[in-house]
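Structure below; questions to follow.
Note that this complex is displayed minus one protein chain, with the remaining chains in position.
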Amino acid sequence: MAEPAAPKKKTDIGPPHYEQFLHPVVKKNYGKWKYHEYLKPGVLVHVAESGDKIFSVRAGSPRLISVDTIRLFADLAEKYCGGHLRFTSRNNVEFMTDQQKNIDPLIKDLNAKGYPVGGTNNSISNIIHTQGWVHCHSAATDVSGVVKAMMDELYEYFVEAKLPHKLKLAAACCLNMCGAVHCSDIAILGIHRRPPKINDATVANVCEIPTTVSSCPTAAIRPTTVNGKASVQIDEDRCMFCANCFTVCPAMPIADPLNDGISIWVGGKVSNARTEPMFTKLAVPFIPNNPPRWPEVTDVVKNIVKVYASDAHKYERLGEWIDRIGWPKFFSMTGLEFTKYHIDDFKHAGETYKRSTHIKFQ
Amino acid sequence: MAEPAAPKKKTDIGPPHYEQFLHPVVKKNYGKWKYHEYLKPGVLVHVAESGDKIFSVRAGSPRLISVDTIRLFADLAEKYCGGHLRFTSRNNVEFMTDQQKNIDPLIKDLNAKGYPVGGTNNSISNIIHTQGWVHCHSAATDVSGVVKAMMDELYEYFVEAKLPHKLKLAAACCLNMCGAVHCSDIAILGIHRRPPKINDATVANVCEIPTTVSSCPTAAIRPTTVNGKASVQIDEDRCMFCANCFTVCPAMPIADPLNDGISIWVGGKVSNARTEPMFTKLAVPFIPNNPPRWPEVTDVVKNIVKVYASDAHKYERLGEWIDRIGWPKFFSMTGLEFTKYHIDDFKHAGETYKRSTHIKFQ
Amino acid sequence: MATGKKIDTPLLDQLEKGPWPSFVKELKGMAVRKPMIQDLLGQLEMSYREKRGHWKHGGLVGVMGYGGGVIGRYSDSADKFPACAHFHTVRVNQPSGWFYTSKALRELCDIWDAHGSGMTNMHGSTGDCVFLGTTSEELEPIFKELTDKGWDLGGSGSDVRTPSCCNGPARCEYACYDTMDMCYNITMAYQDELHRPAFAYKWKFKFSGCPNDCVASIARSDLSVIGTWRDDIRIDQNAVKAYADSGMDIRADVIRKCPTACMGFDGKAIKIDNKQCNHCMHCINVMPKALRPGKDTGATILIGAKAPIIEGALLASVLVPFMKLDKEDDYQEFKDLIAKIWEFWDEHGVSRERIGECIQRVGLGNFIEEIGVEPIPEMVMHPRTNPYIFYEEYFEEGDAEGAEEA
Partner (left out) sequence: MATGKKIDTPLLDQLEKGPWPSFVKELKGMAVRKPMIQDLLGQLEMSYREKRGHWKHGGLVGVMGYGGGVIGRYSDSADKFPACAHFHTVRVNQPSGWFYTSKALRELCDIWDAHGSGMTNMHGSTGDCVFLGTTSEELEPIFKELTDKGWDLGGSGSDVRTPSCCNGPARCEYACYDTMDMCYNITMAYQDELHRPAFAYKWKFKFSGCPNDCVASIARSDLSVIGTWRDDIRIDQNAVKAYADSGMDIRADVIRKCPTACMGFDGKAIKIDNKQCNHCMHCINVMPKALRPGKDTGATILIGAKAPIIEGALLASVLVPFMKLDKEDDYQEFKDLIAKIWEFWDEHGVSRERIGECIQRVGLGNFIEEIGVEPIPEMVMHPRTNPYIFYEEYFEEGDAEGAEEA
């Protein structure tokens, strides 16, 4: 008995072709740009081989924005840029115009609506972040809140370009690290600190027990039987709170108001400029969640930025600066405590031990 | 029934105190040396704060030496050095005198007996090596022979100091690496290439089966029963020929004339000068044993030395030179083949993959 | 579904203060006409008070015919906040380089305003326009309106995730290949793989025009394409002089920072030993008017980056040091490579194992052998340091001398 054919659905059309969205000057000079200059914080000019110029004005955005705000951006794009705008890989919005005279009025309008212009050159640009309590079931913190609190404190570094070099921040709400936490100059990471609590009554119904057991990277999970029902148990000493078991088994919630919080990481980078890309390294293992403004977290971050700003050489990313001065000096200059938690004990831990006598005495 | 007390044995007296062996000038200026100079290859002078001088003449030795040769060294020490001599951490013999005029006659006598003087400063000093077929049950090659053949070919670099910097060689006859193979500028390593053959008849008698099974780093060994006798079996695909099982179980000989041979390693160092200590890296995975002179091995080594000599900067150790020019260039300059065997696949393999776009195109 | 009623949010209110634009203001703005957001604010305030999230674990929802593109989300406090009981997100595949016109954005806004919460992420970390908060019933209508206007969903689950690229040739002088075109081409070529999860785990493509890597592809993509060049850096010595005259300390800021020490400056002109240059971009970044990448451009293909779960984070590693990316040939060389890799992954990948982890498990040497790529030293930082070599052949006693057995 064949079902009546549904009206054929339009699928797999993919995104619209980008060309239709390009500013005419961009389209004309596509692939033929010659150089760029920074006119002021947040304002770039790109000059083409033809001599044409395109001016870009970059405005900060909270990323979590309403359609009304998008429409506001559209209004401004129409007013100054023939309707052309884009977003950056850091979720800023960029307005593009070939009319240099439009720059200041545009900035004025943006500022009036509460959107700062900046984030280019040697500044702190927008913070890459993730869902947090706003939308994700895994979150150990709310990164929208943390990011807002941080950017308020770091505002001057967005609107001025006064750091030794670019400083890239990221924040993620759990170890899945949706974003760039593992390779940022400074990263904020939501972290659990207590093993999942097992809901023995529902494990057998909602989880596949072998998958759950094998999901644990440290083999902390074993099958067991509780009140005649199949369940799992956790060897708490082996648990490092990665939540991977929770991802595959909802009956093992790990979020816990008393023990969730934030860790702070430093010295990663992505670009290949000068040095190879680097992972971030642990700076502060744990700070309890303190919403709505996480003052302990913003203090630490602000302090790291200040010390970096005062001591790094020009063109030195944060990780390059630390490599030059050494980690002992980083900890002493920032006043952060070095603990046994900073010493790696995962798979390649041994590779991080100091295997030379290259030591600086202070 | 108490046994009659044996005459009390002298034990635990330790080595003789070194002081009694020191040259009077050494004893007088102990800990008060000011600087040294190289007078010529193999000849050092150390100048004390007091102005005293001690001259050292370093002679090459095959290390495997007879008491007659030691007595010859004793004779020469008596003739020129008041009976004072020492051996170095590379098994050279060093004659010490406070009489500069004794140097040349001593060198003449040494040369006449077949002992070259050199090995100081920017030279190839003696090769650290191990037992080989002369004394060890584990050997995959005979390093005494390989070393003799190599030093014959590299002789000029011992008696002259004409390299960019010190070049430290080591050779070991099996993966136990008794010596310094894992951190030498160039290293020769005897290597097996076929899984152990199991003597099922004797395993149960001479080996502890659980220990044998757990000795294998790749878990290639399983217990089994052959003709009613307990034995073990090897999953050949998992075996990487480390011989660790043979060390704990003699009934699993791994030596095999057809498949034993030599691998060549480069770019390690121990000193902390400039760069941190480094492990050696694989240059040639396998060359079959070709006694008595292993010409294929000496050719490769000589060629590496020549390329290094021609291209490295002053004070650049071999590994530092390669770090500067890059491994692709090293392989192309030496004409050595890069194979999948060069790509690590052990525990920390991933850490050796190239994780950046820092590439030099040639 | 009951209507969200306005409640006090004293904690969130504190996040309306301060100079940085406030997501709370954004939410409150929408809450006025969207009960769903009013209740979301309520639930979020509760999260801030209790210091914990209030979403249930996952939930499979989607549009007919697709396996990905929608993330199901249900509140665990639907009794208190019924309007956001369902709060699914829709991932809409962004255009290359996140370029829009105001018209296009308005169309998207209108669809979302009609069928969803009105809240968005512009953009998600993978690159999609993320539409935050709708109910299951709205999904098909949203999908229909989107496709009618020329938009499609992005990826989620074990599929090709929405590819993304830097603005490249559209607005950057450094672009060594056409990131925008290639991102679009690849997205279109793998529509099926993008919409219908059939892999062992997710697969991310990212395209950066040069080694500055402005989409962080080396850190976040299973397959990272990073532009580079293999001829000489182009130098405009007049512009060099102009920089010097304008007070730039070329020795300190450029020459001494070159990681390969392959540059020289005699006070007038810059010299580069291009065979030693490792294409790090630093000198070009500092002096864009004077220095430019060469003209023989293409890209380095790298494989296997990912976040830490569960074996530790990986950066992508070099698979092909240099590939010409031939638009005319529809990127066929690249696509052939992908086909071989996916074939390998299909056969050897285990569930929830990214390609990077898979390669580590089987060994890079075996991996490239299987996909038919030659081993070259460019693939490694350095050759192995341990002597545990899995020789694949040995002589048998009976063998004729010189004959090797497989």
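Should a chain be cited, it is by its letter among A, B and C, assigned in written order, with residues numbered from 1 in that chain.
As a working rule, contacts are C-beta pairs under 8 Å (C-beta built on N, C-alpha and C of every residue); 3 or more make two chains touch, one makes a residue touch a chain.
As the structure is a prediction and not an experimental result, all values here were calculated from the model.
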By the document's own contact criterion, which visible chains does the hidden chain reach in the full complex?
A, B, C
Residue in contact with the excluded chain [from A:134, A:191 or A:234]:
A:191
Can you tell me which of C:211, C:308 or C:356 touches the chain that was removed from the display?
C:308
The one residue from B:31, B:51 or B:228 touching the chain left out of view is B:31
Residues of subunit C in contact with the chain not shown:
308, 312-313, 385-388
Mind pulling the subunit B residues that touch the left-out chain?
9-18, 20-22, 26, 30-31, 33-36, 46, 54, 56, 60-71, 73-75, 77-78, 83-89, 91, 93, 96, 114-116, 128, 130, 132-139, 142, 144-145, 148-149, 151-152, 155, 158, 175-183, 215, 217, 242, 244, 246-248, 250, 253, 255-257, 260, 270-275, 277, 279, 289, 291-293, 314-315, 346-348
For subunit A, enumerate the residues touching the unshown chain of the complex.
175, 177, 182, 189, 191, 193-194, 217-218, 240-242, 256, 258-259, 263, 267, 279-283, 285-286, 324-328, 330-331, 338-347, 349-362
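As a working rule, only the chains that are shown with their structure count from here on.
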Residue numbers in subunit A touching 2 or more other chains?
272, 277, 348
Among the residues of subunit C, which are close enough to touch at least two other chains?
211, 213, 218, 226, 259, 279-280, 315
